[in-house]
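Please see the structure below; I have some questions.
A protein chain is absent from this complex, but the other protein chains hold their places.
Per-chain numbering from 1; labels A, B and C assigned in written order.
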Amino acid sequence: MLLTPKDPDWEARVRSSFARQPFMATLGARMTHLAPGAVDLEIELRDDLTQQHGYFHAGATSSIADSAAGYAALSLFPAGSGVLTSEYKINLLNPAKAPTLVARGRVIKPGRTLTIARGDVYGLEENGQVHVATGLFTLMCLEGLND
Amino acid sequence: MLLTPKDPDWEARVRSSFARQPFMATLGARMTHLAPGAVDLEIELRDDLTQQHGYFHAGATSSIADSAAGYAALSLFPAGSGVLTSEYKINLLNPAKAPTLVARGRVIKPGRTLTIARGDVYGLEENGQVHVATGLFTLMCLEGLND
Amino acid sequence: MLLTPKDPDWEARVRSSFARQPFMATLGARMTHLAPGAVDLEIELRDDLTQQHGYFHAGATSSIADSAAGYAALSLFPAGSGVLTSEYKINLLNPAKAPTLVARGRVIKPGRTLTIARGDVYGLEENGQVHVATGLFTLMCLEGLND
Partner (left out) sequence: MLLTPKDPDWEARVRSSFARQPFMATLGARMTHLAPGAVDLEIELRDDLTQQHGYFHAGATSSIADSAAGYAALSLFPAGSGVLTSEYKINLLNPAKAPTLVARGRVIKPGRTLTIARGDVYGLEENGQVHVATGLFTLMCLEGLND
């Protein structure tokens, strides 16, 4: 599927919005890939992001999956609009104990009002990657929100 | 529905596990209610939990909903077992801009292996509460995990 | 929550749309309750609706939950608009082996574009009801579709 941005300034807009999300800074999230309809976010294992067994908390895992999906959608929205997560569902497939997690947000159905994206989270280990979570996200385009 | 804990020590076990989740401390979450199959968690609006418009990030909202549902389930599990979120789905209903968010996790179907819980998040404002999010959570009981 | 229909003719419109859904006739579904934002649909256990163990097939259970949620939403939409299920999630809680299933669709957040509803399915037995399934549904209002 060929995904074409409507806003010539899409790249700067996505990066600027991401930079203004304090919660992403709290998680230490970095945007490591950005293309039309596709965003990767990465976080590193740190004590303050864990649950009681030392793995990433499902809340941290889900948060980067949600943001990756949201920014993948925003990259396709027209200028002067913002993005809102309407709903999502996520399955946690394997323990998130790798030193690095990457969340890959990919638009599967762009739309004027609603955009559907997949969000997959992988644990990056020395010998390969583990599929930590898979989710489906519904993102809403809000005109005049100006993300 | 009458929900009966299997572990006489359920209350101490839930509180102790919650206290050992660093990510909950990162969010500043407090457990404000605990009963068999029911847990409330609260967080306060702080800059480091927000998205680009100054509201709670959906990731923070979802994280406390997930933990509230998870601990509601754990309260009913037998001694020597732990809880894992298998999957969840959440609808974000209204902007989360209240000074305090409360997540109410309530078990709707306990089970030996799988427990289903509802998780609702409300914004507590001076004049009442706003329904911020509603979700359904599948929690898994893991013997020998010892949460 | 007080839910007020926007179309004075809402009741006739919902009943007429339901009557024109051939698949609901295939399932033998009857609308047994209709109020603003609330619809109940019932089906009877018949061989052709079952899975391999003689219970209602999850597909039949989900279909009436979806339609009940959809018509609950349509009851609040303005004249000249139609309803579309954008997405849903359903948890199957107990075997659906009662002689009658009732699906209760209830709007929890009405909206101009998106309406969120809960859909619960119960098995009606001699001594009470069993909670068969619970779901969350996102319904979209389409102007000019004229359901």
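Assume contacts are C-beta pairs under 8 Å (C-beta built on N, C-alpha and C of every residue); 3 or more make two chains touch, one makes a residue touch a chain.
Since the model is a prediction, treat every value here as computed from it, not as a measurement.
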Problem - Chains shown that the absent chain touches, full complex - result: A, B, C
Practice task
Among A:17, A:75 or A:138, single out the residue that touches the unshown chain.
Solution key: A:138
Handout entry: Positions on subunit A contacted by the hidden chain, ascending
Key = 89, 91, 93-94, 108-109, 116, 118, 131, 134-136, 138
Practice task
May I ask you to list the residues on subunit B that touch the chain which is not drawn?
Solution key: 86-87, 89, 113-114, 116, 136, 138, 140
Practice task
Could I get the residues of subunit C that touch the absent chain, sorted low to high?
Solution key: 17, 20-27, 47-53, 57-60, 62-64, 66-67, 82, 84-92, 145, 147
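Operating definition for what follows: only the chains that are shown with their structure count from here on.
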Exercise for the section: Give the rotation angle, in degrees and rounded to the nearest 5, that superposes the C-alpha atoms of subunit B onto those of its identical copy subunit C. Expected result: 180
Exercise for the section: Could you tell me the distance, in whole angstrom, between the mean C-alpha positions of subunit A and subunit B? Expected result: 22
Completion exercise
Touching at least 2 other chains, the residues of subunit B are 89, 91
